[in-house]
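One protein chain omitted, others in place.
Now for chain A:
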Amino acid sequence: MRAALFVTCVNDALYPSTGIATVRLLERLGVEVDFPAAQTCCGQPQFNTGYRRGTEPLVRRMTRVFDGYDYVVTPSGSCAAMVRHHYPRIGGEDAAGLASRTYELTEFLVDVVGVTDVGAYFPHTVTYHPSCHGLRMLGLGERPRKLLESVRGLELRELPGADECCGFGGTFALKNSDVSAAMGQDKVHHAVTTGAEVLCGADNSCLMHIDGILRREGAAPRAVHLAEILASTEEEPWS
């Protein structure tokens, strides 16, 4: 099975470890991974801020770059949701084709590869924050949780108010900084009460916001992308 990795602009520039983990994980599961280097950004920040026309060239680029792949995989719920829900309306038929072939990582693992136990080893306490776009727009449901529960050594702890938005929301974090921060602080306080060592999510944009508050407050859990947990094995542990 061959799949193209859409790493997303945030992961490329700020969280390369998520992309690397995704590659290692998929390869371990027998998926041949390609990275079309001409990819940049799905256009979500522009689209959600009200610059729809500015996203059109990016939608065309994405559609061109990922042409010919049966599967496009991305470790980001919000970017997958952007492609899945908005591309058909912005970019017409070809973009709709890309939308139907694009999968968020946990969807791809569970629905396409057909695994929930990916053979990972991660001896830590973990709490999981389901980001809104993955939760509501993609309907990821139990997939991430099932994957996490199958990880050896991992103890999953329930995050109170898990379904509530962390307050990132793209440019919302800047335009409504006070409300955004208040939401993030509540999320962080909930995470702290679980006593988990790691707060895990499947969207680095949200994790960037949560982690930024965790570090500002000197609070305990570290924010880690789900892909890194799933990529971690006894031979090559997460560090």
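Miscellaneous remarks
The rule is short, and it goes like this: a residue touches a chain if its C-beta (ideal position, glycine included) is under 8 Å from a C-beta of that chain, and two chains touch if they have at least 3 such contacts; residues count from 1.
Here is the rule we use: contacts and distances are computed from a predicted model.
The chain absent from the displayed complex carries the UniProt protein name "Iron-sulfur cluster-binding protein", chosen from "SUF system FeS assembly protein, NifU family", "Iron-sulfur cluster-binding protein", "Bacteriophage phi 1.45 protein-like protein" or "assimilatory sulfite reductase (ferredoxin)". When the omitted chain is restored, the residue from A:12, A:94 or A:149 that touches it is A:12. For the options A:28, A:61 or A:222, the residue in contact with the chain missing from this view is A:61. Against the chain not shown here, chain A presents residues 4, 7, 9, 11-17, 19-20, 23, 33-41, 43, 45-52, 54-55, 57-58, 61, 64-65, 68, 132-133, 136-137, 163-165, 167-185, 208-209, 211-213, 215-216.
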